[in-house]
Every structure is written in structure tokens, then in C-alpha cells.
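One structure is given here, and the rest of the page talks about it.
All protein chains but one are shown in place.
Entry: chain A
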């Protein structure tokens, strides 16, 4: 591809990004036929969506990537990194280059949010792009008024929700969301309340997404109320019956059991969750009864995989809490085995 055409594409992209601050997503499109190709720029906007014709991806990327790592010119670096990072957001050197430009005030907070958002819209689990947002927020937020900080926080939480919806068990999206809650919630207590509701809604519609549940556990512990833990145990019981065979729900149940009997606490010194030694046999007997009746009810109507998950739960309770649940009424406790049963299959 000749250098002029390449430069024109980079300039087009830059001016589109500048003129359309509200772009929602970016993708590479392979539809353009020769006729279309001749008549329009390969970078275009349709209803807030940014598209790039696939024919120019390889030649422009190869040239832009190479020049990005050679040139010192700020204006060029901006244009080149726009393109390179939209295509390959894992390239840390590209984001580093943007951070240097940001510190030199060659690009704005909004530009950085826009670029990383568009990159994430195509590759929603890119850790490097989430880190870039985390970094620019750390540079800017303390200079903002409370009102503006809250507006940023709201839109960041929304972005996390969008990316979590685009990619199953999106570790980095949920981790970034946890980071936001840790850093920016002060002065906005209602946000924790609303996150409690939003994470519940998400869980209900994504019953296999343990990353979302892990985030919810963090929110629940921040609120840290006994009635809340109790209602969560009921909530997850219902979900396990309605959606059998979901390991994520069973993992979440373990959390609920432990939280419910007060075995999970923030350890102030290390700022982490510790599993306390239990000193109350009455409580444990209570847990044993609840779990036993829950498992008996579950096993009444269950397939192989759900049964395997039940058996794992029995072993987990035995290993973690040293209680023996007998899920089968007829022949007492299940056999102790060396490892979890994995013989289930998905065909039944």
C-alpha cells in the first residue's frame, strides 16, 4: 500500500474520532466489494458505530506498528497509536506511548476513554485497555469536583456492565469494577446500594458467570449484614433448583454458607478475607441441617451433573467446616472418596 493512502486512512480515523465523541463500538468489517471500496474511505461511521474495511487492516497495521515504534513526533504518534491500539489493544507499548502523550497534555482524558472504550468494544477482555483507564482515572479524578467524579464513576460502572455482557466470565472487567468501588465510592454511598441490586440482576440473568458472582460477594461483604447473607442463601437455593447443573451457583453457595455463619470477615491488618476458625458447634449443626435438607430436596429431581455437584458440596462441607451432611435419606452418607466424582456427562 502506498504511503499516501496509508496516511489518509490514519488522518480520516483521527478526524472521525474527534468529530464523534459518542461512538459506541468499533469493528472490522469485511463486506465492502470493489465498487464500495472505490467510493468511500475504509474508515466510516454508521449510527455511532465505527467501522474499518478489512482490506486495509494488514497493510496499514504493519506500517503503523513499525512507525509507532520509531517516530518521536507527537502528532504522528497519536494518529498511529489510534489505529494500532484499535486493532491490537494488547500492545502495551502503544498504551505506554499514550500515557506519555497524556502527561505531555497532547491528548485528553476524554480521548483516552474513547479510544480504550472502542478497543474494548471489539476485544472486551483486554487487560491492558482496562489498565489504561485505571491509570488515566488515577491521574484525573482527584482534580475533579464530587459531581464530576460521580458522573465518571457511573459511566465506568456502565462500561464494566457492557463488557461483562459481551464476554462470559470477564475477569478483567469485574476486577476493574471492584477497583472502582474501592477507589471512588467515598462520598457516594448510594452507589454500593445500587451495585448490590445491579449485581443481583446480572447474576439472575447470567447463572454460569462466576466472575460476576465473585464481584457480588465483594459488594455483599462491604455491606456486611446478616439478613442480607441469609436472603442471599435463599436466593441461590432457588436459582440452583431453577437452573440445575451450574457449578458457578454452587461455588456462590459456598460463599453464602460461610458468610451466613459469620466465618468470613475482613481482616483489617491484611485487608483480606479470612476464614475464621469456628468456635460455635450449635451454628455448625444448624448449617449442617440447612445444607442437608437443601441437598435432599435438590437430589429428588436431578441429573448426573447436578448430582456430581451435590456430592462435591458434601465433600467441600466436610473439608472446610468438618461437618458431615447425609444427602441420601436411605443409605446414609455418601462414600468418602479420594477425589471428586467427575464421571458425569452432559448427554442426559
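Please note the rule applied: a contact is a pair of C-beta atoms (placed from the backbone, for glycine too) under 8 Å apart; a residue touches a chain by one contact, two chains touch by 3 or more; residues count from 1.
Basically, contacts and distances are computed from a predicted model.
Peer 1: Of the candidate names "GTPase-activating protein GYP7", "Queuine tRNA-ribosyltransferase catalytic subunit 1", "Geranylgeranyl transferase type-2 subunit beta" or "Dolichol-phosphate mannosyltransferase subunit 3", which one corresponds to the UniProt protein name of the undepicted chain?
Peer 2: "Geranylgeranyl transferase type-2 subunit beta"
Peer 1: Looking at A:165, A:244 or A:262, which residue reaches the missing chain?
Peer 2: Residue touching the chain left out of view: A:244.
Peer 1: Touching the hidden chain in the complete assembly: which of A:101, A:137, A:191 or A:258 does that?
Peer 2: Within the whole complex, the residue contacting the unshown chain is A:258.
Peer 1: Which candidate, A:91, A:157 or A:191, sits in contact with the chain we can't see?
Peer 2: A:91
Peer 1: So one chain is hidden, and I want to know which residue out of A:165, A:262 or A:303 touches that hidden chain in the complete assembly.
Peer 2: Of these options, the touching residue for the absent chain is A:303.
Peer 1: Just checking the interface: what residues of chain A touch the absent partner chain?
Peer 2: Those residues of chain A that touch the unshown chain are 58, 61-62, 65, 69-70, 88, 90-93, 96, 99, 131, 134-135, 169, 171, 174-175, 178, 182, 208-211, 214-215, 218, 243-248, 251, 254-255, 258, 264, 270-273, 275, 303-306, 312, 315-316, 319-320, 338-340, 342-346, 348.
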